[in-house]
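Take this structure, written in structure tokens, and hold onto it; I'll ask about it next.
A single protein chain has been omitted from the complex, and every remaining protein chain is retained in its original position.
== subunit A ==
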Amino acid sequence: MSRAEALDALAAPARSRARQWLSRLEGPQTMGRGPAFWVAMAAVVLAAAVYPLFSNDYTVGNAAYFLVWTFMAMGLGVVWGYCGALSFGQTAFFGLAGYAYGVITINIGSAYGLTWLALILSVGLGAAFALLIGYFMFYGRIKGVFIGIVTLSVTLVLETFMAQTAGPQWAIGTARLNGFNGMSGMPPLTVPWFGGDVVLYSGTALYYVLLAMVVIVYLGLRMLLNAPFGNVLVAIRENPERTEMLGYDIRLYQMLAFGLGGALAGLSGALYTAWGQYITPSSMGLTSAALPIVWVAVGGRRDITATLLGSVLVIAGFQALTIYGSQYALVVMGALLVFTVMVTPDGVVATLMQRLGRIFGKAGR
């Protein structure tokens, strides 16, 4: 065997695995397949990519803000929509990672791309905390509505705790937690570059970074959900007893899904802090905890595409409504949730996608 042939033989399994993962971009657990779907998706991404050319930096910064939240929404989609565990406390991981990003960056600074290290550590902290809570919940055989009660309690406890950290004694290194007023002054994400760091303030540059991250996370989740792991999550949602009696350690799968949801909520939290250089305990409060459930329910919790598109639309709508008052906007969100539950329980966007699929003869899954 020549050297080239030997190298080829070594690379073949890796190529085969890569092909297998790419083939999972389409599958039974995600809507949308075939050239028409991917052309439409590419058009949406292209439109999002050219949008800053026709807008100003401030408006693009607001659009970046919408994208920040989509990771938490997709994570909740995995935990609730796919695995069947309604978490009312994704904001616990969001807030924890958001604060962690602030504490780490205030202490280690932003040189040499250290803000990215802070981002990774914060996401890791969110995931680790979710795995810990998930371990006690799922191995403690907590299920159904009690998962919502436990997770809501966790986020409210964290909010209450952070709200009383106003004194100077509540500091980690040089980072003051600042109680109810929240932390500020942390640096945004920075990219080391020749001739000086590129600072990703909440404008066009950050928007493009976030857009790329959304696309990567979305495609990654599609592959994961169509992999055997995703199949088992759906099986647990449909019939946990049967799934266990097929030989699956369902508690482990539930815990891992919850950890993934925590990591994605943590990513949203750290990016939120980097975006606005600001985070307060209210980010873990009741209102904040309830909103992701509205986004995901309205979009469609059982499909990651519907979750993503629905969340962006609802968040944008919510922001537009807050011009008229935040309480007013919350009432509309509540009404939207009631409408969804009563009229389109699968989610507004998911239902529309299913109908479009039928019309064009490509019924999704």
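Here are some notes:
Following the convention adopted for this analysis, a contact is a pair of C-beta atoms (placed from the backbone, for glycine too) under 8 Å apart; a residue touches a chain by one contact, two chains touch by 3 or more; residues count from 1.
Note that contacts and distances are computed from a predicted model.
Going by its UniProt record, the hidden chain of the complex is named "ABC transporter ATP-binding protein" among "Periplasmic dipeptide transport protein", "3-oxoacyl-[acyl-carrier-protein] synthase-1", "ABC transporter ATP-binding protein" or "Electron transfer flavoprotein subunit beta". Summary of contacts with the chain left out: across A:V78, A:V103 or A:I250, the touching residue is A:I250. Counting over the whole complex, subunit A has residues 28, 228, 231-232, 234-235, 238-239, 241-250 touching the chain that is not drawn.
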